[in-house]
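Here the complex is missing a single protein chain, while all its other protein chains stay put.
Labels for the chains are A and B, by order of writing; each one numbers its residues from 1.
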Amino acid sequence: MTANMSASGMELGRADMIVSDGVDKWYGDFQALKGVTAQVAEREVVVVLGPSGSGKSTWIRCINRLEVHQGGTIAVDGVELTNDTRNIDKIRSDVGMVFQQFNLFPHLTVMDNITLAPRWVRKQPKAEAETKAMELLERVGIPEQAAKFPGQLSGGQQQRVAIARSLAMEPRIMLFDEPTSALDPEMISEVLEVMKDLARGGMTMMVVTHEMGFAREVADRIIFMESGEIVEVGTPEHFFTNPTEDRTKLFLSQIL
Amino acid sequence: MTMTEPSASRLEVSGKPPFYRDVTVVKWLVQLATLFTLIFITWFLAREAGDNLRAKGLTSGFEFLGQPAGFNVSEGIDTEPATGGRALWVGMVTTFRLAISGILAATILGILVGLARLSNNWIVNRVGSVFVETIRNIPLIVQIVLLFAVFGSLSRVELDSGPINGWLHVTNKGVSMPRVFIADGFYQWLVFMLIGLVVARFVRKNRIAAQEATGEPSYSGLATLGVLLLFAIVGWFIHPVFGFIGGPLQAISDGIANIPQVAVQVALTALAFFAAALWVKRFRDSRRTPAGMAALTDDDWFRQIFAFVGAAAAAAFLWLVWPGFSDWIVNSSSDLFRVLADKFGDNPEFLDADGVARDRDGAPFGWARPDIVQPGNFANYGDQGLTMSQGFAAVFFGIVFYTAAFIAEIVRGGILAVAKGQSEAAAALGLSRAQALRKVILPQAFRVALPPLGNQYLNLTKNTSLAVAVGLSEVVQIGQTVISQSGKSLSVFVIWMSFYLCCSLTISVIVNFFNVRMKIVER
Partner (left out) sequence: MSSSVVPPNLTPEDFEVEYSEEASLPPEDPSLSPSVWIQKNLFSSPSSAVLTVVFSVIAVLTIRGLLAFILGEERQWDAIATNSRLMAAQGYPLDQFVRIWVAFGSLIGLAGFSAAIFRASGTISLKRIAIWVMNIGVAAGVIGLLAPLSSSGRMGWIIAALVVFGVGAAIWFGFGEERRRSTFIPSIWVLSGFALIGVISLWVVPYGHYFLGEDGRATVEEGTVAFSTQMPWTVMWAILVVSHLVGLAVRDRLPAQASKGFLGLLWVIAPFVANWIILRDPDFDYDHVFSTDIPMALAFIVIGGAVLWAQSSSTIGETGRLLAIAILLAAVYTWVSRIEFLDFLPNWSMLQKARLSMLFLGLYGLAASNFSRDNATRRAYVAGWVIFMVIFHWLVTAVNSPSTLNIQSDTYLGGFTLTLFIAWLTLLVSFPIGVVMALGRTSNLPIFRLLSTGYIEIIRGVPLITILFFFANILLFFLPEGMEIAKVAAVVIGYGLFSAAYLAENVRGGLQSIRRGQFEAADALGLTTSQRTAFIVLPQALRVSIPPLVGQAIATFKETALVAIIGLNDFLRIANNTIPAQTDFVGAKREGLLIVSAIYFVVAFSMSKYSQRLEKRLGLGTR
C-alpha cells in the first residue's frame, strides 16, 4: 500500500484515491495534456486552476473516461483505467461528475433524473431509489421540486439537482467542472454551499473553478495548469501568497 | 458514507484485460461480426436466388445487352432498337429529356408561384396557395394518370385544329409546337463558340482590370457579350473551316481502340492503390507535429486500413467481378471520339437515317413547325415540330406542377428567411426596393434555398419513373419489357439502380459545385 502513497498522501496519512501518472492526450495533432502527473488523497479537496484552454476539463474528463487518454496511467482507488470494461464500470460508478451546463435530462422529472441510474445501473428497487432521492434532495435543499421538469427550475436549482443525481450513485469521488460558471451571481453561493457541505462530509473532490474564494476556503491543495502541463502545486496559502512560478504570478495578477 | 477501509474494495488489475472485456477489442469484434453476418446473409440469399433461378430455367447475366431486343419502342430516339442495351439506352434518353426539361420548367414555374405566395395582392396570394396546397396533397401518380386521361379526352389531331393551327396543337395525341434543332453544321460552329468563350473571358478580365485601374466604367458585360455575338455570327458563315478536325479525332479514336485490356486494368489498379497511399500519407502528415507523431486512435488506424481495403475492392472489381469493364471503357471512349469525328467534315460513310450524307457546310441550326401527315397523327421526330406524346405530356406536366409546388415553398421560405432583417438593412443603406431584392435578398435567399432545391431536382428525376403508369417508354418501362422478354429481372434491377444512382450523383455534384462556389463568394 505504501507504494501507492504519494508525497501528499503520506503527509496527510491517507491513501491516494486518484493517481494520474504522465497522462498524455491528443486531439488529432494537438496535444492537450502533456505528461500530467498528480495525486489526490482520500477525503482531499483539490482545486484545479488555469487559463482557458489549459486542459483542465480534458484532464478531469479523462479521469472519468469521458475522454480516452493515450499515454501514462490513471488509477482511481487502486483500479487502473484501462480498456477493461470491468475497470471502466467500476471507476464510473465510483466517480460522480458535475458539469458546467448541468446536463440534466430535460424529458425526465427531477425525481426520474435522480433515480434513473440507481435503478438501472445499481439495480435498486424503485421505492428504495426514490426514498434515497428524497433524502438527497433534502440535503441539497430542494425537496419540493421533485415532480418538476428541469426546464422549470432556476439554474442554481438545476445544478443542485445535478449534484444530487451524482450523489445518488454513492460515489467515493466527485469531479466538478466549473459548476458555477453558467450561473447568475446570486445563485452561485447556493451551489457552493452544497459543495462545501460535501467537502465537510469527507468527500474526495476535484474541482475546476474560477471561484477563488471557494478555492482559498475549502481546498486542501491547488493545482495550477497551463497549456496541458501542471505548473505548480501547493496549499492555498502558498499559492495565493507566494507562488514560485512566474506563470502562476502572471495568472494571479490577471484574475485577482 | 465514511470510507475508512479503502483497500477492501480494491481490484488488483494490471496488464492487458482478457479480450472479451477490452473495449477496443469488443468494439471492433462487434462491428466485424455484424459485417460478416451481413455478408454471410447476402451470400446465403444470393445462393438461394441462384438455385431458384436455375430451377426455373432462368439465368442472370448481362448478355442480353448485346443480343437482339425483339421489341419496338413506342417513342424515343430509336423506335426499333437493335439490341437490348440499345433499347435501355433509348429509355434512358427519354428519362433525360423528361428530367432536364422538367427541371427547367419546374424551376421557372416554382419561382413564379413562390413569388405569388409572397405577394401583397390578396387574390394572387390565394391562387398561389391553392395551387400549392392542392398539388402537394394529391399523389403525383394520381395526377399523372388523371392528366393522361384528360389528354386522352381531348379532340383528335386535325389538319386545321389546335389553338394556333400549324403552330400549337393540343390534342389527344399530345402537344406539338415549333422547335429549333441542331443541324449538320452545328459541331463546327460549336468549336468557334468555344474559342469565342476563351476570348470573351480574356476580354472580360481585361475590361475589369481597366475599370479597377481607371475607376471609369468599362462596360465589361457588354464587351463580353459583343465578342460572343461576333464569334456566333462569323462562325455561322465560315464554320466549315473546322471540317479538318474530323481527321485527328478519328486518329485518337483508333489510338484508343488499340489499347490492350490488361494495360487499362493495370493502370486503373495502380491508380487506385496510388490514391489510397496518397491519402494515407496526407493523413499521417496531418498528424505529425514538430514534437513528433501524434498518438493515433483505433479509428485513425481503421481509416488507413480502409483506404487500402477500398483500393483492393476496386482491384477485385476490375480483375474478378467484371473483367470486361476495362474493355468497355476502351470501346466506349473510342466510340465517343469516332462519333465526334463523324460530326465534322464530309464523311461519305456517315449517312443519315434516310441514307442522305450530311451537309457539313449547312447552317448550325434549323427550325420546324408541327407537321400533320394525316388526320389523327403527328409526324414524329425528324425535322418536324416538337411533339410531346400523350404519355410524355402527362408525365411532363405532372412532374412539373408537382415539383413546382414544392419549389414554390422553398423559394418562399428562402426569401422570408432572409427578408426580415436584411431588407431593412438594405433600405437603411439607401438601396431601392428592386436593388435590394436583386443585390441583397435574392442572392442570400438562393444560398438558403439551394440545398433543398437540389433535393427537389433529385426527386423530380426519380419521379420520371412514374411514367411507367402511362406506358411511356422510359428506362423503367423498357426495363420491364426486357424482363418480360428475357426474364433477367435481377440484371435489369442492377441497371436501374446504377442508372438512378448515377443521375443522383450527377445532380448532387452540380448542386454541390454551386453550393461551394456560393460559400466562397460569401466569405
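Everything that follows uses one rule, which is that a residue touches a chain if its C-beta (ideal position, glycine included) is under 8 Å from a C-beta of that chain, and two chains touch if they have at least 3 such contacts.
Fair warning: this is a prediction, and the values are worked out from it, not measured in the lab.
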Legend entry - Residue among B:Ile138, B:Ala223 or B:Leu386 touching the omitted chain: B:Ile138
Legend entry - Contacting the left-out chain in the complete assembly, out of B:Ala105, B:Ile372, B:Val395 or B:Val476: B:Val476
Inset, instruction - Would you write out the residues of chain A that touch the absent chain, in ascending order? - result: 61, 64-66, 89, 92-93, 95-97, 99, 101, 103-107, 116-117, 119-121, 123-125, 151, 162, 165-166, 169
Inset, instruction - Provide the residue numbers of chain B that touch the chain removed from this figure. - result: 20, 27, 30-32, 34-35, 38, 40, 44-46, 48-49, 51-53, 56, 117-127, 129, 133-134, 136-143, 145-146, 149-150, 152-153, 299, 302-303, 306, 409-410, 412-413, 416-418, 421-422, 425, 429, 440, 444, 447-449, 451-452, 455, 458, 462-463, 465-466, 468-469, 476, 480, 483, 489-490, 493, 496-497, 500-501, 504-505
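Just so it is clear, only the chains that are shown with their structure count from here on.
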Inset, instruction - Using mean C-alpha positions as chain centres, tell me how far chain A is from chain B in Å, no decimals. - result: 55
Inset, instruction - Please name which positions on chain A make contact with chain B in the complex. - result: 1, 15, 17, 24, 26, 28-31, 42, 68, 70-71, 77-80, 82-88, 90, 170, 172, 201-203
Inset, instruction - Please name which positions on chain B make contact with chain A in the complex. - result: 1-3, 6-7, 9-14, 16-17, 21-26, 286-289, 291, 294-295, 297
